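Only one protein chain is missing; all other protein chains are in place.
And then chain A:
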Amino acid sequence: MSEPLLSLKDITAGYGRAALVLRGLSVTVEAGQVVCLVGPNGAGKSTVLRVASGLLAPRSGSVVLAGEDVTGRSPQALLDRGLSHVLQGHSVFREMTVAENVRLGGYTVRDKARLREREEAVKELFPIVAERWGGIAGLLSGGQQKQVEFARALMLEPKVVLLDEPSMGLDPKTTQTVFDQIDLMRRAGVAVLLVEQNARRALEMADVGCVLDLGAVHISGPARELAADPRLGALYLGGAAARNGPQA
């Protein structure tokens, strides 16, 4: 078993004075692994990603990235250390071109030769990005915009990519394309922490699945086994798993 690239340990976190959203959550992601977080609305899935990317400081617990404790560091600092976060919904800069969007992913890099090299690499990975390079990003379809976001996220050759509901609002065919791209990231050795509402579909392609409920990992294990676990449906259908007690 290899060392985890991203490790969240005993995280508690919340927004303002409101009740805690995450209550002692722990999760790890290794290189070339897709870990999928699923769970009902309000379980704290997106909050996990916000804590991991530095958008939300945890009240306790630690975030370790490639062996370094980065708890409470800014999103920019984590970006520089190889962690990229693709936000929920469509997060392209709509009035800018695809090229400008992708280049923003490498904004912190000043070496022009390296930037060009990365541009070519992501164009090769996402042909639609190359095809629409000079077009306005806001005019692309939902699936194409998602691929532009992926390309932007990969500009800095991140070690870890956080994906927040990448299939949101996409038709099944486009969702398949998006999941194929996630598989490509995994093959490139990237550690992917994925949050998805489309639980069964996401667990089919992920390596590890974690079911969240009430701010903690309720069930975890090999993703395909989890997809077949009847407790998954029960949890989605009304918190039956919560009544049965947590299992790790």
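Heads up, the rule we're going with is that a residue touches a chain if its C-beta (ideal position, glycine included) is under 8 Å from a C-beta of that chain, and two chains touch if they have at least 3 such contacts; residues count from 1.
One rule holds for everything that comes next: contacts and distances are computed from a predicted model.
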item: Name of the absent chain as recorded in UniProt (options "Cytochrome c oxidase subunit I", "Heme exporter protein C", "Biotin synthase auxiliary protein" or "Branched-chain amino acid transport system permease protein"); value: "Branched-chain amino acid transport system permease protein"
item: Residue in contact with the excluded chain [from A:144, A:167 or A:220]; value: A:144
item: Among A:45, A:85, A:159 or A:218, the residue in touch with the chain that has been omitted; value: A:85
item: Absent-chain contact - pick from A:69, A:95 or A:111; value: A:95
item: Touching residues on chain A - with respect to the absent chain; value: 53, 55, 75-76, 79-80, 85, 87, 91, 93-96, 100, 103-105, 107-108, 132, 134-136, 139-141, 144, 152, 173
